[in-house]
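Removed: one protein chain of the complex. Kept in place: all other protein chains.
And then chain A:
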Amino acid sequence: MASPMEQFKIHQGLQLPTVPLPGGLAVDLSLNNSIMAMLIAAGLVIAFFSVATSRAAVVPGRVQLMAEGVFSYIDDMAAGIIGPESRKFLPYVLSMFLFVLSMNMLGLFLAFTATAQLAVTATLALMTFLIVLIVGFARNGANMYKLFVPAGIPWYMLLLVTPIEIISFFLRPVTLALRLFGNMLGGHVALKVFAGFVFSLASLGAAGIVGAVLPLVGVVALTSLEFLVAFLQAFVFAVLTCVYLNDVVNLGHHH
């Protein structure tokens, strides 16, 4: 039987030439299963929203209502965390949420989960980190140091607090990437292990088939739990993006 880690293997598909970019960089255009999963995920999001907004009406239809529900859910969440300026960052937060959600959900239908690849989640987390840095420096300039020096703390406590704040700031992209990656990887490994129990028990004979019902029920229950985790992790990614943006957008004054 294949190991439970087999499902995360990258298989090279269509071979395409490497395109050189200005500045000595190069992009390999070859398609593999990870890229295909991401393309399908992004395509589904785009298709859903083009269908939803193609016949936009004041009184929304079914599909438009679903799209508006998703939009206002993330909009309310961002407004609650960042405050009145949340609309500036909503495009990034919303597309990140939808992309991660659709990759997570596709992982439960296809044989491959793009978000169970550390390279994918690390790229997404690094993008968030860079945007936080860019927004922070653009808005606050040299005042960015206030991020590491909380106001209203005696100076001798700052000796302890500042290093902790600096370390936790630079660990943010690491934990952001590892959380999504670990949740997806762990969930899918657990699914495969339980499915393996069904197979190995059922191959024992009549008594084994009766016993295999138990792990089968477990697999079904775990699959429904994975749907919850898939949504929750995408939501957590969006919430944390908002929280990190809020730190630099409202630096020094709490709204």
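Quick note on the criterion: a residue touches a chain if its C-beta (ideal position, glycine included) is under 8 Å from a C-beta of that chain, and two chains touch if they have at least 3 such contacts; residues count from 1.
Keep this in mind: contacts and distances are computed from a predicted model.
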{"item": "Per UniProt, the name of the complex member that is left out, chosen from \"ATP synthase subunit c\", \"Peptide/nickel transport system permease protein\", \"Acetyl-CoA acetyltransferase\" or \"5-oxoprolinase subunit PxpB\"", "value": "\"ATP synthase subunit c\""}
{"item": "Hidden-chain contact residue, picked from the options A:38, A:81 or A:212", "value": "A:81"}
{"item": "Residues in chain A touching the chain absent from view", "value": "5, 77, 80-81, 175, 178-179, 181-183, 185-186, 232, 235-236, 239-240, 243"}
